[in-house]
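One protein chain is absent from this view; the other protein chains keep their places.
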Amino acid sequence: MGQVIAFWIFAVAIVGAALGVVLLENVFRAAILLITCFLGVAGIFILLSADFLAAMQILIYVGAIAILVILAIMLTRELSIGSPSNKFKIPALIIAGLFGLGIILTVINTKWLINTTTPAPTTTSGLAVKLFSKDGFILPVEIIPTVLLATILGAIVLIKDKKK
Amino acid sequence: MTIGLNNYLILSAILFSIGLYGALAKHNAIVILMSIEIMLSATNIAFVAFSRFITPTDLTGQVFALFAMAIAAAETAVGLAIIIAIYRNKETIDANKIDLMKW
Partner (left out) sequence: MNNYIWLIFLVPFLSFLIVSLILRPMFRKQPKIAGYVTIAAVGTSFILSIITLCKLIAAPDHILKVSEINWMFIQNGINIHFGLMVNALTGIMLMVVTTVSLMVQIYSQGYMKDDAGYHRYYAWMSLFTTAMLGLVMANNLLLAFMFWEMVGLCSYLLIGFWFHKPSAANAAKKAFIVTRIGDFGFLAAIILLYTHTGTFDIATLQNMAISGALAGSVLTWAAIGIFAGAVGKSAQFPLHVWLPDAMEGPTPVSALIHAATMAAAGVFLVARTYPLFENSATALTTVGIVGGFTAIFAASIALVQNDIKRVLAYSTISQLGYMMLGLATGGVAVGIFHLLNHAFFKALLFLGAGSINHATGTFDMREMGGLRKAMPKTFATFLIGAASLAGLWPLSGFWSKDAILSNALDKQPILFVLVIITVFMTAFYMFRVIFLTFGGEYRGKEHHLHESSSVMTIPLFILAALAIGSGWVNLNGGFSVFFGAGTTHSVIEGLFGIFKEPLPWISLILACAGIFLAYAIYSKKWISATALGKTFAFPYKVLYNKYFVDELYEGIIVKKLLMGGLFAAARWFDTKVIDGGVNTFIIQKVIVKNFFAGLFAFDRKGVDGAVNGVAGTTLAAGKTVRKAQTGQLQFYGLVIGLGLITLIAGVFIFSKV
């Protein structure tokens, strides 16, 4: 029962915040609502027994990405035009709507093979096993830091002041 | 009612659609980036939901979500760097005004 209430609270929060992000004219408020959205998603993760992931969500998304977005907003704020909608409003609405509808229909009409075993109470050790053990995802684990390195270098190069 | 897989998946679909709308219909490049973040979050929810309901003992879905998060972070960093670089050159971050590839 608690789960149901928690789910609906989180679901509404998430959808509302997302709507706010895409519909609000004020960019800064949109950024704050983005944070709210991320927090809601973290809550959903906890509901789904992904405790480690929820912690990561908050750490990474809220702690890093949202801050970065706010930083960027502040850096480009002088001539900010706010965040109006452009001329593709209606077509985008149609396409997004159709897409969403299509997915929902697919989901409803699929017979999922649901397994009802109880998941582990904490997932950390299971994730660790999954990531770092012999048959695990060790390769992506090694590659992702490389990607991050490339990203950092790329970002530095892009940001660097060329007038030097 | 119980919260089943369908609930989470529908939530994910709605969230994704909202993000899609935002990515296609907003002027401000940063808002487009935020919408992309929303889309990525939606897929994360879907991954974890599948992992929880279809293979509860096998945490592959969560591993995937973890990777997706990492990549999203990287992508946001680069994207914002690009936006700032464009802002320095063009004095605007209006996605419609940046049309150098126009015919």
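The letters A and B name the chains in turn, as written, and every chain counts its residues from 1.
Note that in this section contacts are C-beta pairs under 8 Å (C-beta built on N, C-alpha and C of every residue); 3 or more make two chains touch, one makes a residue touch a chain.
Quick caveat: nothing in here was measured; it's all calculated off a predicted structure.
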{"item": "Touching the absent chain when the full complex is considered, from A:6, A:23, A:95 or A:147", "value": "A:95"}
{"item": "Contact footprint on chain A, counting only the chain that is left out", "value": "86, 88, 91-92, 95-96, 98-99, 102, 106, 109"}
{"item": "Absent-chain interface as seen on chain B, which is shown", "value": "20, 23-25, 32, 95-96, 98-103"}
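Operating definition for what follows: only the chains that are shown with their structure count from here on.
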{"item": "Inter-centroid spacing, chain B versus chain A (mean Cα positions, whole Å)", "value": "6"}
{"item": "Residues of chain B defined as touching chain A within the complex", "value": "1-11, 13-22, 24-28, 30-31, 33-35, 37-38, 41, 44-45, 48-49, 51-57, 59-60, 62-63, 65-67, 69-78, 80-85, 87, 91-96"}
{"item": "Chain A to chain B touching residues, read off their complex", "value": "3-4, 7, 11, 14-15, 18-19, 21-22, 27, 30-31, 34, 37-38, 41, 44-45, 47-50, 52-53, 56-57, 60-61, 64-65, 68-69, 71-73, 75-76, 79-89, 91-93, 95-97, 99-100, 103-104, 107-108, 112-115, 117-120, 123, 126-127, 130-131, 137, 140, 144, 147-148, 151-152, 154-155, 158-159"}
